[in-house]
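Here the complex is missing one protein chain, while the rest keep their positions.
The chains carry the letters A, B, C and D, assigned in the order they are written, with residues numbered from 1 in each.
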Amino acid sequence: MARTRLYRKGKLEAEGFPIADVSDHLGEPDAVVWFDLCTPTRADLDAISEELGLHPLAIEDALHASQRPKLDVYDSHMFLNVYATHFDGDTGRLESVEASAFVTERALVTVRTSESFSIDQVQRRWDSGGALAEHGVAFLLHGLLDYVVDTHFEVVEAMDDQIEKLEEGLFHETLPGPDEQRRTFELRKSLVNLRRVVAPMREVVNTLFRRNEIIRDSTLAPYFQDVYDHAVRAAEWTDSLRDLVGNIREAHMTMANNKMNLIMKRVTSWAAIIAVPTMITGFYGQNVPYPGSGQPWGFWTSTGLWVVAAVVLYTQFKKRDWL
Amino acid sequence: MARTRLYRKGKLEAEGFPIADVSDHLGEPDAVVWFDLCTPTRADLDAISEELGLHPLAIEDALHASQRPKLDVYDSHMFLNVYATHFDGDTGRLESVEASAFVTERALVTVRTSESFSIDQVQRRWDSGGALAEHGVAFLLHGLLDYVVDTHFEVVEAMDDQIEKLEEGLFHETLPGPDEQRRTFELRKSLVNLRRVVAPMREVVNTLFRRNEIIRDSTLAPYFQDVYDHAVRAAEWTDSLRDLVGNIREAHMTMANNKMNLIMKRVTSWAAIIAVPTMITGFYGQNVPYPGSGQPWGFWTSTGLWVVAAVVLYTQFKKRDWL
Amino acid sequence: MARTRLYRKGKLEAEGFPIADVSDHLGEPDAVVWFDLCTPTRADLDAISEELGLHPLAIEDALHASQRPKLDVYDSHMFLNVYATHFDGDTGRLESVEASAFVTERALVTVRTSESFSIDQVQRRWDSGGALAEHGVAFLLHGLLDYVVDTHFEVVEAMDDQIEKLEEGLFHETLPGPDEQRRTFELRKSLVNLRRVVAPMREVVNTLFRRNEIIRDSTLAPYFQDVYDHAVRAAEWTDSLRDLVGNIREAHMTMANNKMNLIMKRVTSWAAIIAVPTMITGFYGQNVPYPGSGQPWGFWTSTGLWVVAAVVLYTQFKKRDWL
Amino acid sequence: MARTRLYRKGKLEAEGFPIADVSDHLGEPDAVVWFDLCTPTRADLDAISEELGLHPLAIEDALHASQRPKLDVYDSHMFLNVYATHFDGDTGRLESVEASAFVTERALVTVRTSESFSIDQVQRRWDSGGALAEHGVAFLLHGLLDYVVDTHFEVVEAMDDQIEKLEEGLFHETLPGPDEQRRTFELRKSLVNLRRVVAPMREVVNTLFRRNEIIRDSTLAPYFQDVYDHAVRAAEWTDSLRDLVGNIREAHMTMANNKMNLIMKRVTSWAAIIAVPTMITGFYGQNVPYPGSGQPWGFWTSTGLWVVAAVVLYTQFKKRDWL
Partner (left out) sequence: MARTRLYRKGKLEAEGFPIADVSDHLGEPDAVVWFDLCTPTRADLDAISEELGLHPLAIEDALHASQRPKLDVYDSHMFLNVYATHFDGDTGRLESVEASAFVTERALVTVRTSESFSIDQVQRRWDSGGALAEHGVAFLLHGLLDYVVDTHFEVVEAMDDQIEKLEEGLFHETLPGPDEQRRTFELRKSLVNLRRVVAPMREVVNTLFRRNEIIRDSTLAPYFQDVYDHAVRAAEWTDSLRDLVGNIREAHMTMANNKMNLIMKRVTSWAAIIAVPTMITGFYGQNVPYPGSGQPWGFWTSTGLWVVAAVVLYTQFKKRDWL
């Protein structure tokens, strides 16, 4: 079933009709149309470009990965580029899926680069929008942006959880193994990449607001404001997470250093406990007539000496907490 | 007893009356009403929403944790979100309690997520407000913000104390144990989290000021300015604390490195003092006719040699401060 | 063949004519002329300066390397300075080639410092420009800027690939050798240098836009906006790459530290496994009548002792994962 | 003697009269009065508050330590809060003394929290002010601010000297001891604290300028501009000092690491020089008929071997600069 919708006066009149019918609906004065293209070819886009009068640069941008959310305002339409995000807790990797949208007065065309950009979630938002649907394209646009910013938020929350888990494991006896290091590494990398798709969203929503008095003056305004607030929070939270990961990294380093110190102390102590008896028995191994050489009492002195030395060293080191 | 208040012309007329009576009072022309809801259900909020004409988005925000102080201005009312903070000196953890408020022309509704947001402290501020109470809702709002910013300040001061304690212990003989490390770690984490609830308060108070000429022109203005100053100071102080904790962390690292250096020097010295006699007695343990082998004077030379070696090494190392 | 072009009413009328003919064409009212000078002498520039009325400071700037993209607006013309970039993946080095341009109302003069600034690529852009060519000099300028920003983008993408490669090799067994270190070093250096030529491009395109209402109002506007977007993205991406390289560097350090820890543990374990038998045989080497001295059962006790000691130590260390 | 002054038409008419007389003088139309309160009680402040019509919040602020310079503008007066600073070169500690001031049209009241805020220095500035005294309260205020900013400057200069001393000691043979570390630590801490009282001074002087056209238009303007310049320079210098201390810290670390490397090399070398003879004499200590066992030439071979080994190792290590 094609992903299409037709709204009239805030009512959903048709859904799932073929994309071919879109141009008929566009001819009707009060119809608002949405349809979705998933990984379209250049030919697909050229066709709708003609229908809707889209700018060739917007078509160009929809075809190529851009790696930065943006909103371009053309004379007769707008071009939106956004990224839905997903965080894989096991690998610590961020996945971001690009989607574009052409926004004309009475049509919204979403162009997804992959099915993993969940257009179902967007439709669910539209279905629960109630009377707001009468705002037409602006209403549809809000649903789209709301979904995108919510995915950013989910990622931020998932990362926060991951960081909490890393923190819990932090002060255990064992040092972080290569696995934890890899996860910390991936997390930091994901934060850098997340920032790249989250930070510009503020500007995107703000431009929409500033350039579009229809949105600014309508009852939709608080809803766009709400999306903006979410975008700001997601960006700020991302920055906080950076600090938290940095904090963990430094705690790791301090603990590794401490571990090293501890090992050094233990090694030294045991080396001494072994070296002193070796020195003493070395003395009694000389081929010179030392006191007690060849005598049973020589054995007792030797043995007594190193037992005492070992015990004294051991207790001393224990006392100073070196063992 | 319900947490409700009725003011009329700056006078507190009633207190503790049932929330059910609120709507009657709202009908009276010069009444200003406050009431508090602690962990309300959606139904509770829907009820008051109808009464006061609140925006569904504000209701949504009051129900979900938001993690960022903000002030949303709707057509007929404002929605405030703030965090009271508390610092637990023993664990080094920051606790922050969210509270929201709906602000209409003649009513203030506070919505707390937990009893640990001390509404008693807010009421105490209102009680000592004197003639300022005639400013109605703005006066009540000031009391609320004043309390919130004061809790931020208390946390900042408590953290400053903790940092001073960490500094005092810094140049003692012993290196910081895992306990101190954990506390430093938690402190840094708390600072990141504190920043998140403290930094946006400036903007909150500023928006209130900028959007609200009633506040700006009244005798309350210096009081809100005062809250703003406090918010600024709390934010700046938080940043200073970051620098101070960073300073401590780096001093820790330097000292751990020094300790390592010291241990290395000592280990080396003692290893030498033990290795040289071992080498000498090894010589006298050979089964070849070395000078003095099997002779008493051989014993005296051997013993003399290693005693001299040990003493010379010991004094040399002492002199160079290696032991 | 000289690199020259003559446009009239958006049509390419002539190409490759001698530079000497340029002044004739400039006399014709609707002609737009481009020509290119590669590593010109001062005399060359003085000649065209007279013809086009160029400012001596612009001539000065065209002759000297400036190391920063800029756009200077003079009364009768503009002076542009830009850098095409190329990334050598093998050495990790960035090469940047400077080019300048004098922009008058009806002429564009490009001045390249080396043939490696690919003017062919710029011409290809002009050839595919279609009807936009009627915008004359602004159209030519767009092609030039588009090429420059695209080279920046290519470098950024190439660096991103290199970073991914470094990341893949990160968690292998072997530590990064001097080769990888040198490449990381060069990459960081290249990023600093890239930033220097990429960051000011935003300002360059922006100035062009702000100071030039012809561009701002024409159908070229979205195209310059597009170049601006590219410049912004290249700059932001450069910053992200910095963070990613920093992340890699820190992972390197952590791993080197871990390696060190591991070596310490192994060394210590083996040292103990060797030292204890040495201590025991030392005991049995004493020239005193210890239990079993000179007796076969003495040999068995000695051997038994150190075999047991070695086995116990070995299994213990294995169990604790120290070996 | 009470710290009071009475100016009339730019002339100092009386000095040191009792504070009780102040209210009489305030009644005279062209009198400008200054008086100072050192650690006043709340009652003292309440008394003058009534006389001068001060705002309760200003009184509140004068009683409590605030930790941030600020200028509050009330309807009928201003409230100033500043910090004089002093740097103790021996401990590396920064001392900052708070002082407040109430500024009405014809009176300046300074409130000091300690005698170490040198009001004598302020008076000296007033005495050398000459004809500028005719500007009344603004003139007095300038003297106060000039003193405060000068103390900041003195601290910055004293810290700069301290840093130079640290730098001189940097490349000496010995590593920095705990004493130097503590001083570096305190210096960094003092820089953080200095920043807190220095940075807001720009804003304080700027607010004074912006809100006060009497100052802006008078011949005092360049003098306030001068104080502003000083405040800017002190703040910028503070930031430079941070960088310089950071530079020293990193040089410290590098040198400590190098020292460690050096020690490792020496330890290793000496260990080898001792271990090889021990190994050789161990060989000759075996109870098996090795070549030369029990023979004088066995002794000579043994001794020759280890002497040669020791000499070869020693010269090799010396040559590679390991000893």
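Note that in this section contacts are C-beta pairs under 8 Å (C-beta built on N, C-alpha and C of every residue); 3 or more make two chains touch, one makes a residue touch a chain.
Fair warning: this is a prediction, and the values are worked out from it, not measured in the lab.
Considering the whole complex, which of C:121, C:193, C:206 or C:225 touches the chain not shown?
For the chain that is not drawn, the touching residue is C:193.
Out of C:225, C:293 or C:316, point to the residue that touches the absent chain in the complete complex.
Touching the chain that is not displayed is residue C:293.
From the list D:41, D:76, D:286 or D:315, which touches the chain that is not on show?
If we include the chain that is not displayed, D:286 is the one touching it.
In the complete assembly, which of C:57, C:214 or C:308 touches the absent chain?
Among C:57, C:214 or C:308, only C:57 touches the chain that is not shown.
From the list D:19, D:272, D:310 or D:323, which touches the chain that is not on show?
Answering carefully, the residue with contact to the hidden chain is D:272.
Spell out, residue by residue, where the missing chain touches chain D.
Missing-chain contacts on chain D: residues 167, 170-171, 222-223, 225-226, 229, 232-233, 236-237, 240, 243-244, 247, 250-251, 254-255, 257-258, 260-261, 264-265, 268, 271-272, 275-276, 278-279, 282-283, 285-290.
List every residue of chain C that touches the chain not included in the displayed model.
Within chain C, the residues that touch the unshown chain are 55, 57, 61, 66-68, 70, 72, 74, 175, 178, 181-182, 185, 188-189, 192-193, 195-196, 249, 252-253, 256-257, 259-260, 263-264, 266-267, 270-271, 274-275, 277-278, 281-282, 284-287, 292-296, 298-299, 302-303.
FYI, only the chains that are shown with their structure count from here on.
Which chain has its C-alpha centre farthest away from the C-alpha centre of chain A?
It is D whose centre lies farthest from that of chain A.
Do the two copies chain A and chain C share over half of their interface residue numbers, or under half; same or different?
Comparing the two copies, chain A and chain C contact each other through largely different residue numbers, since under half are shared.
Whole-Å distance, chain A centre to chain C centre, using C-alpha means?
25
Using Cα averages as centroids, what's the distance between chain B and chain C in whole Å?
41
Taking each residue of chain C in turn, which ones touch at least two of the other chains?
285
Chains as vertices, touching pairs as edges: which of line, ring, star, complete or other describes this one?
Basically the chains just string along in a line.
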